[in-house]
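The complex appears here without one of its protein chains, the remainder shown in place.
On to chain A.
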Amino acid sequence: MEKTLDTKFTYTEKSDTRSGFGDGLLEAGRKNPNVVGLCADLIGSLKMGAFQKEFPERFFQVGIAEANMMGLAAGMSINGKIPFTGTFANFSTGRVYDQIRQSIAYSEKNVKICASHAGLTLGEDGATHQILEDLGMMKMLPNMTVINPCDYNQTKAATMAIAEHHGPVYLRFGRPKWPIFTPSDQKFEIGKAWKMIEGTDVTIFATGHLVWEAVVAEAKLREEGISAEVINIHTIKPLDTEAILQSVAKTGCCVTAEEHQYNGGLGDSVAQTLVRNNPAPQEFVGVDDSFGESGTPTDLLEKYGLNADNIVKAAKKAIGRK
């Protein structure tokens, strides 16, 4: 159904964002000998195998011991190494929050916490692994940069960009095959929102996998004569508040779309920006204070109200509140 729509961005193939991370890490490792990798028994899932093979002396298998991994990474960063830790998003955040807080964020260590299998689209493994709170936990930490790219190409570009950025970073990506709709030669600027589609009636601020859903929603809205602006917020923190305020000043209302709880996510950050500067109607597409469950990514996004159709409904509601 999506393919028959006249979307402003299109794709010919799909890949998982975690492969974007794996390929980006390999490139970063080739460019900078200080890049080191650590993984907690998920080398295949995180796509870190190519880096491990090419740089065995700069790769550390930690076993199923995520707390230790965060401490090791902090320690390695002291003499100038740039450690990239790899495990699932759940075990990259909640399980090791205090280690990140004290040894990495408070201590301003140049550690890149790379987190796969985030959100509902993890799928069949169910709620124990589907973290929907990680953006909130990470953005609350002072000194932490929080990035949630949307497809393979953007994740690869983001991975290479964070290697060149000094300071702690949380990089969130996922498991499912997803449309590759952004350019392979894109420049990734941390903290800089990307206006993908211009519009005048409503702004859709989307992050991660839901950027594609926003692109689809824009086409659907256009068919109904509604002009939506789509802005890709790949960096949750620091947030590009200028881009948000400029867009909403023009459109007068917005929708935020993310694979995360309402609480603590992108929606919260956008709402705070608007309330402080230019209050405007905002609708939230996200998970409403619940855990996930087993299912296919598509079924889960539909059941929990996170797909393009839900963005369309939310956009109309926001426009109606102007």
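Heads up, the rule we're going with is that a residue touches a chain if its C-beta (ideal position, glycine included) is under 8 Å from a C-beta of that chain, and two chains touch if they have at least 3 such contacts; residues count from 1.
In the analysis below, contacts and distances are computed from a predicted model.
Peer 1: I notice the complex is incomplete. Of the names "2-oxoacid:acceptor oxidoreductase family protein", "Transketolase", "Aldehyde dehydrogenase iron-sulfur subunit" or "Sigma-70 family RNA polymerase sigma factor", which is the UniProt protein name for the chain that's not shown?
Peer 2: Spelling it out: the chain absent from the display is recorded in UniProt as "Transketolase".
Peer 1: Give the residue, chosen from A:26, A:42 or A:62, that touches the chain omitted from the document.
Peer 2: Missing-chain contact among the listed residues: A:62.
Peer 1: May I ask which residue of A:73, A:171 or A:318 touches the chain that does not appear here?
Peer 2: A:73
Peer 1: Which of A:45, A:107 or A:246 sits in contact with the chain that's absent?
Peer 2: Residue touching the absent chain, from the options given: A:107.
Peer 1: Could you please point out the chain A residues that touch the chain left off the display?
Peer 2: Residues 36, 57-58, 60, 62-63, 65, 67-81, 83, 98-99, 101-103, 106-109 of chain A touch the chain absent from view.
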